[in-house]
Every structure is written in C-alpha cells, then in structure tokens.
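With one protein chain held back, the other chains of the complex are shown just where they sit.
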Amino acid sequence: MMPTLKINGEDKNFENVPSTLKNLLEILKVDEATVVAEVNGNIIPRNSFNNTALHDGFKIELIRFVGGG
Amino acid sequence: MMPTLKINGEDKNFENVPSTLKNLLEILKVDEATVVAEVNGNIIPRNSFNNTALHDGFKIELIRFVGGG
Amino acid sequence: MMPTLKINGEDKNFENVPSTLKNLLEILKVDEATVVAEVNGNIIPRNSFNNTALHDGFKIELIRFVGGG
Amino acid sequence: MMPTLKINGEDKNFENVPSTLKNLLEILKVDEATVVAEVNGNIIPRNSFNNTALHDGFKIELIRFVGGG
Amino acid sequence: MKKLIIANKEFNSRLFIGTGKYSSNEIMAKSIEASGTEMVTVALRRVDIQNPQDNMLAAIDRKKYLLLPNTSGARNADEAIRLARLARAATDINWLKLEVTPDPYYLLPDPVETLKAAQILVKEGFVVLPYINADPILAKKLQDAGTATVMPLASPIGSNQGIKTRVAIEIIISQASVPVVVDAGLGLPSHAAEAMEMGADAVLVNTAIATANDPLKMANAFKLAVQAGRDAFEAGAAGVKNQADASSPLTGFLRD
Amino acid sequence: MKKLIIANKEFNSRLFIGTGKYSSNEIMAKSIEASGTEMVTVALRRVDIQNPQDNMLAAIDRKKYLLLPNTSGARNADEAIRLARLARAATDINWLKLEVTPDPYYLLPDPVETLKAAQILVKEGFVVLPYINADPILAKKLQDAGTATVMPLASPIGSNQGIKTRVAIEIIISQASVPVVVDAGLGLPSHAAEAMEMGADAVLVNTAIATANDPLKMANAFKLAVQAGRDAFEAGAAGVKNQADASSPLTGFLRD
Amino acid sequence: MKKLIIANKEFNSRLFIGTGKYSSNEIMAKSIEASGTEMVTVALRRVDIQNPQDNMLAAIDRKKYLLLPNTSGARNADEAIRLARLARAATDINWLKLEVTPDPYYLLPDPVETLKAAQILVKEGFVVLPYINADPILAKKLQDAGTATVMPLASPIGSNQGIKTRVAIEIIISQASVPVVVDAGLGLPSHAAEAMEMGADAVLVNTAIATANDPLKMANAFKLAVQAGRDAFEAGAAGVKNQADASSPLTGFLRD
Partner (left out) sequence: MKKLIIANKEFNSRLFIGTGKYSSNEIMAKSIEASGTEMVTVALRRVDIQNPQDNMLAAIDRKKYLLLPNTSGARNADEAIRLARLARAATDINWLKLEVTPDPYYLLPDPVETLKAAQILVKEGFVVLPYINADPILAKKLQDAGTATVMPLASPIGSNQGIKTRVAIEIIISQASVPVVVDAGLGLPSHAAEAMEMGADAVLVNTAIATANDPLKMANAFKLAVQAGRDAFEAGAAGVKNQADASSPLTGFLRD
C-alpha cells in the first residue's frame, strides 16, 4: 500500500511522502506565505516549514484566511 | 327596435316592457323583499314597487346587501 | 380725546398722529428695512411707507420675521 | 456569658437554650406548621422538630413562604 | 364592563363585526354569534341579474344584531350619500358606516369628502359612524359635525398589520367627546386588546376573523381580547418602568 | 383550547400567577381565583422573629393551585440549590421555579449559574422551570439538561414593558421540545395575548396584576387575554399584508 | 448623491432647518452652517413695540440660504393666506411653508383648511410646501392642486418621537409625483436617516438641533445622517431576512 498523508481531512497517497512540510506545499502549489499549518495537531511556525519532516500517516491541516464577518 | 330598460348599467331588451317594477322583479326572479330599487335616479319604497310603472328607456338600479366590512 | 392708532392690536395715543407710516416707524424706532406693514388690512409695500398717510383710528400691523420651524 | 443561638443570622441570648427546635418555635411563637428549618446547615424535617436537640452556639434558620413572582 | 353607548343605544359588546370575505353565509353567521357582537356591517351592491337568488341578509338575525350598512365603493361624497339613502330605504334603520375611498389600492379614506358627506348625512338624520385616517383634527371636525363616533384606522384595511397609528389614535381618544372605534388593520386579538387598553371605546374587525383558518375560534378569540383590553383599561394598569421591580421581597434573604 | 402538559401534569389554564406585591393576602387570594390559574409561584424568606404570625400560605387553597416555589434571592447556583432543597422540605412537591439573579438592580438571570443549578437539581428529581434571558442556545442547553420548561423573559421583571425580546423568543419557540413559558415584563393583557399568539405555551404574570388599581379585574383581563391569544394561535391567523385588502366586494358598484 | 429639485430649484442638501428655539441668533447661524442646509424656515410675528431692535434675519446669509417663511399661528385658511401674502411682501421670494394648526396643544395640521389655502395660494403664484398629517389621500389632493412638495409629519412637532407614521409615509412616497419632505418629530439623526432610507426626498429638522446641548454638533450629525440615509437609498439595501445568514463561509471548517 502507498504511503498516505491526511491533508485537511482527506487521505492523499504519494509515491514517496514529501520529506518536509515545505516540499508538500511546493507540490500542492500552495504559497507558504499565505498559510498556517498543523502537523498531527501541533501548529508549525512558518519558519519551521522546511525543517518539519513528514512521514506516512501524518495528519496535516493547511489553513488560510478568507473573508468573514 | 325593441323596447329597452337599462338595468344595473346594462341594456336589456323586452318584447314588452314589464308594466311595473314588481313585474320586472318577478321576470328577473328577484325576491322583492331583498332589494332596494332606483328608477331614473329616484329611490322607490318597497311598498310602491307594484304601482311604479316602467317605460321604454327607463334606468333601473336593483341593489341588495352583501357581506362587507 | 387724543387721536389714536391701533398698532398690533393695541391702542396707542398721540398728541398728533404721525403723518406717514415712515414717521411712525421712526417714532417707534423700528428699522423699516426689517418689517412688513398692513394699514387697515392692506399690505403696504416698503417703498410706499413714506407716502402712506396715517389718520386717527387707523389699524396698523407691523410684522417681522422671527425664528420658526 | 449567656448561651446563644444564631437565629436567621442574628445572635439571640437565652437563660437556658431551648432543649429542642420545637421548644424554640414555641418560645418564638412561630407556628411550626408554617416553617422549614435548618440547624447548622442541615434541613430538619418538620416531624423531627421535637427530637432535634439545640445547644449553645447552634446556627438556626427558620424559613417560610412569602408572596413572590 | 361599562356599557358602550352610541347615539343613545346601549351595547354590551365592544366588538363590531364586518361580514365580508366569509367562505359561506353559514360560517359568517356562526362567527358573528361566536364573537358576541351586537352590530355587524354590510355593504350595498347591484343585484347580479344572472344569479339573483343569493341573500346573505337572511343569515343575520336582525333581532340580535344591529345592521350597520357601509358606503364602501363610494369614491366621493355624492356616491356615499346616494348609497346612504339607498341603505336607509332598504332597512328600517338610519345607522351608517360612512366610508369614502377614492384610491382602489390602499382603500384609504378621503378626509375632505368624508367630512362633506358627514355634514349632509347628519342633517338628513343619519347616525353616522365615519371611517377615517388617524387624524385628530379631522376627528374633531367630524364630532363637531355631529357624527355618532369616529372610526380611525389602525393600518390599511385587511392588512392585519395592527396598530400603526398609535400616537395619533391616543390623541384622538384624549380629545374625543364621542366614542372612538378603531377600525381596519387589526389582525390579531392582541391588536384589539391593545386598542381597548389605550382607551378606545370599541373595535371593528372583519378580515382577521373571516380569513382565519378557523373563523369561529378566531371570532371567540377577538371577543375575549376585547373584553380583556377593556377590563384592563378599567382596572387601571400600573405604568411602564425602565428598570426592574422585583416581584419577590428584597429582604429576608437566606444568607450566612 | 388544547391542554398544557408540563412534566406529565395537565393544566387547563395557561396563565401562571406570582403572589408578590399584593396589598393583602385576601386581595391576592381573590386575584388568583379571578385569574383562573392552576399554578402560583411563592418565595422563601426568613421568618421575621419580631412578627412571626403572618402566613400567606394559609390564603392559598393547595387543592386548587399547585405551588411553584421560586429561588428568588439566589445570587449563584449554590444558593439556588439550598433554597430548592428547603422548598422541597417545606412542601410535599418538587416543582421549582429556578431563578439566579446576581444583579440586584435589573434582576436579570445568570445563564451559567442557572444552567449549573438546573443540571444538579434535575438529577435530584426536581421539576425545574428555569427563568432565563431570551437566549435560544441557553434554552436548548436547559431542555437538554432535562428541565420541564424554559421561561424566557419578555423584558426586565416588573417593568411592564411587554415583549422586548420577540425575535429571540420566536426562535426559542421554534426550537423548543419543552413548553415555553414567557415570564417577566408582561405589563398588559395585550402583551400576554401576543406571547400566546406567537406560540408560547403559557405566561407568568405578577406585577401587572398585583399593582393594578383593581387587581381582581386585571386578573380576569389576563385570564381572557391568554385564552384569546391561545385560541388565535390554534385558529391560525392569516398573514400580514403590505397593501390593503378590501373587506367589501370590489365588484357590483353602483355607477352610472 | 442625486440632487433634489423642488419647483425647478436645485438643492445639494436634503436637510432643511427650522430657526426656532435657538438660545441666540449666533448659535442659530452657526448651526445652520454646520448643517450644510440650503433652505431655512422662518416665522412671521408682530414686532414687539416695546423692544423693536431684535432682527434675527440679519443673522441669516440670504445668498447661501433660501428663506422659507411659514404660516405658523394660522388657525384657518384665511389666516394662513394673510400671512403668506405678508411674507411675500416682506421678501423677494414666493416660497411658503403652509401650516394651519387650529389646535394649540398638539399643533396638528388641519387637512381641510390646508387644502383650501393651498389651492388659493398656488393660484396666486406661491411655491407651496404644505405641512400635513401623514394622509396619503390628502397628499395626493395637494399634489394635484399644484403644491411643490408634500410634508407629512413623522410625529407631533417638537416631540422628538421619530417616525410614528411609517406605514402612511411609505404609501405617500410610493404615490408621490412631487418631493416628499418628512417634517416634525424627527428627534435623532437615526430618525432622519430612516426617513431617507424609506425614500423620502428630504427632511426638515428644528427642535432636535436647537434644543440639543451642543446644537452645532447635532446639526452636523443630522447633516451626516441625511447623507447616509440618502446614500443607502441609492445604494440599494438588501432585504430583511427572518433567519440568519452567515457572514463567514459555511464550508472549509477545521474538523477532524
């Protein structure tokens, strides 16, 4: 079975899990400057994206600001 | 041309104009006890229906109570 | 009895009735530019103040603008 | 110093402390049928008034229904 | 409840009922009975020559209910006067709900034509109950002209919006020497109760009852509400307060 | 009128009466009777040792009227619970009007302490009728906690201002699985009728009756108004319209 | 903001100011300036012979502000017409705020006498702005008679009660072919904004500004509120909803 990351509530399979959060954002084409991330429930400061290692089964939340009242 | 009575705003032709208002109501099957009548703009008391003569061209209004607020 | 003018509803006596409306205003120290006048019920244009003769018993109204809503 | 009961928040001195809650109510002329009582914070059922012993320093609350919305 | 007197006639009920818009004469008759009213309004219209049988009047017990013919449909004083005279000829009574409504959409009353018609009809011996906008000056002119009541509207007829003219009606009541009957727009019993609490002498209701799912029950509801509002007026309500005012005593609290 | 059921007890009257502020126990008793109520609230207070005779309870016929002790005076959950237990010890019933009002000026209920007390008292077997601000979320939490009703306020207690929380009470009614009793601030019968027309299951009234010039007449007025409002709710009122809607026919006019 | 046009005269401001009740001519003048108005009302009174100096008119810059003389004090059409003619003789303009108020307590306008006076004054060439009760039929009669505007009252003059005649004013606006100026009773800027949001063309304010603790600041507040209300009317407000409508998205929630 392929390695998997649960991203924003949905399982996503990868040939190889991106090594870091930064890699993942690049693959997803998400501008890291605009998001805040949780990995396995822990908030990751933006300046730690590139030294946050990811592994099979990790749960990742990618959050962003939208219009709201 | 046939003789005519204008009844409630509409011309109605007759072989012979009913001789009295009472006759007219009978012909129209209108219960005289329930109506009030004007002939040529004059109000006719109910007890005069039978001695109110009608002639060609007379204008007759037959009025009755209905539900209202 | 002294000659009298009824001014704004009140009788006012004079040794001699002022000859004109203009004189009266001067006596009353009323700036003619600020008032509109009626003499015996007739409106007097401001430019006629000085040729409007007054006589004993005349009724004069002197009106002016005040604050109002 | 005289023995004391704290009744409804106020100290009351007695030659001799009434032996029971029932005695106290009689002394105070309070109809026991109309009150509910706490002794030292414990609610006393009405049928136990006469076997509830009182001693110097006890805190007693005598409560009754009044008009209320 | 103090009795209502209009033109020397006593009324035990302060609710007047309109007879329009009922699904049947039978439901109308039963609703009238359920309302406890003693006066019902009726309108005058041309007999339908094609179908001359229908006679709603037969459904109304004239011994129990005073007929109050209206002049609905009149767009000016002349049309109203003509209808008034026909109504009197048709009945043995001279009571009249005077309404003059030039505008067919909002059916609002015409102050000038209504006053003109009232002055003439009073002289002709009619007992005139004029339907008017909530206009205190007009109300005074009508009472001075000898009308038996004034009937200011609460809101546009049939709109069920309730009392949207409260300030003006309060002034009318404070100045009136004849009974004030709040007419038109009362959509719920609470609206009728409010009018009575304000000191109105009576209310006239039609649409709210006739168009309810259950007209009989609604008629009874209005009957109760009018009694409630009048009783409250007579009982003398305490005023409104901005702060709270405890219902339970503010002393004797159980505290340590 | 459909019967009201609270905690499996049937009520023929949807008007509950508070017993505070009456000028005498006799007038209180007569007003209660005139109101047709079947449940009256009472408060608990310390006996006045100086004047221990007065006993208002004797004036209330316990066979005809269910006693609903309140926790007035409680500033937090603990005080309310203590009063609740005393009330139950004093009577043979476990019904309770739960009120927690930390602020002595506006006497508004505390949502957090009220919920806390309700959760405990329900577990202790009380039939809890909580007095609350018109807060739909809080109402839902209380009904989920097992309270027998929710009692949102119309306006500050004793203020007679009427229903100043209409929008919230409409939401509470639309979401409620227990009876909704509108409490506090109803100053006139029309206010009570309005609450019932909105679909409230019952109302609680004290100040408006007790402080009226004629409490008995006002009690009767509220009785009638509550019936009127409930009947109207059951009768199904027609909706509000923006334009007019003639009560008299729009055809058959007398025109030349 | 769309310009207002009355009798072919353009106005950049939709706020008209009354000049009564100010503590001094100087504060009046400064308040007028702060309000941004272009038209101010004035009244006609007898000169006080004992003290003939005072001349408030000197405080008003006639180049910046159009004078709108009123007929206040007139109890009938004849008195109003007499005052109108005097006003025209006193000034070079023929604009007139027509008011006929027989009742000295509520100062409400007389519909019949106002219409009578309007018909005559229009024929005499006056630009007539009649002050009226919120009566849609009367408003229509006046506009048919050739008045330049209609000026329905919001509530009794000087009462600061705000818009108590909303339903009628909405109808007047919907039927008007001349500008509708809401006059009398506007006590707060929000009242003026509400009138403009309803679609009124302008408002007239006096008491609320003149009797404020700080008239200049209040004058500016009304200036802003009238602009706000007009802008909102032109911007096209979305309608009222009975349920909620989230401002934040209802998707993409952070849930496990």
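Going by the order they are written in, the chains are A, B, C, D, E, F and G; count residues from 1 in each one.
Keep in mind that, in the parts below, a residue touches a chain if its C-beta (ideal position, glycine included) is under 8 Å from a C-beta of that chain, and two chains touch if they have at least 3 such contacts.
Quantities reported herein were computed from a predicted structural model and do not represent experimental measurements.
In the entire assembly, the chain absent from the figure touches the shown chains A, C, F, G. Contact with the chain not shown here comes from a single listed residue; of F:G36, F:P130, F:P156 or F:P215, that residue is F:P156. Summary of contacts with the chain left out: across G:L107, G:A154 or G:V178, the touching residue is G:L107.
Within the entire complex, the positions of chain F that touch the omitted partner chain are 102-103, 106, 108-112, 115, 133, 135-138, 140-141, 155-156, 161, 164-168, 171.
Residues of chain G in touch with the missing chain: 18, 20-21, 41, 43-46, 48, 70, 72-73, 79, 82-83, 86, 104-108, 156-161, 187-191, 193-194, 197, 206-208, 210-215, 217-218, 220-225, 227-229, 231-232, 234-254.
Residues of chain C that touch the chain left out of view are 9, 61, 63, 66-69.
Definition applied: only the chains that are shown with their structure count from here on.
By the document's definition of touch, chain A and chain D have no common neighbour. Among the other chains, the CA centroid farthest from that of chain G is the one of D.
Chain centres were defined as the mean of their Cα atoms; on that basis the chain farthest from chain E turns out to be A. Residue contact pairs shared with D-E exceed half only for one pair among C-G, A-G or B-E, and that pair is A-G. Centroid to centroid, with C-alpha atoms defining each point, chain C and chain D lie 93 Å apart. Here the CA centre of chain B is 55 Å from the CA centre of chain G.
Across the assembly, chain C contributes no residue in contact with two or more other chains. In chain F, 18, 20-21, 41, 43-46, 70, 72, 86, 157-158, 206-207, 246-249, 252, 254 are the positions where the chain touches two or more neighbouring chains simultaneously. By the document's touch criterion, interfaces exist between A-G, B-E, B-F, C-G, D-E, D-F, E-F, E-G.
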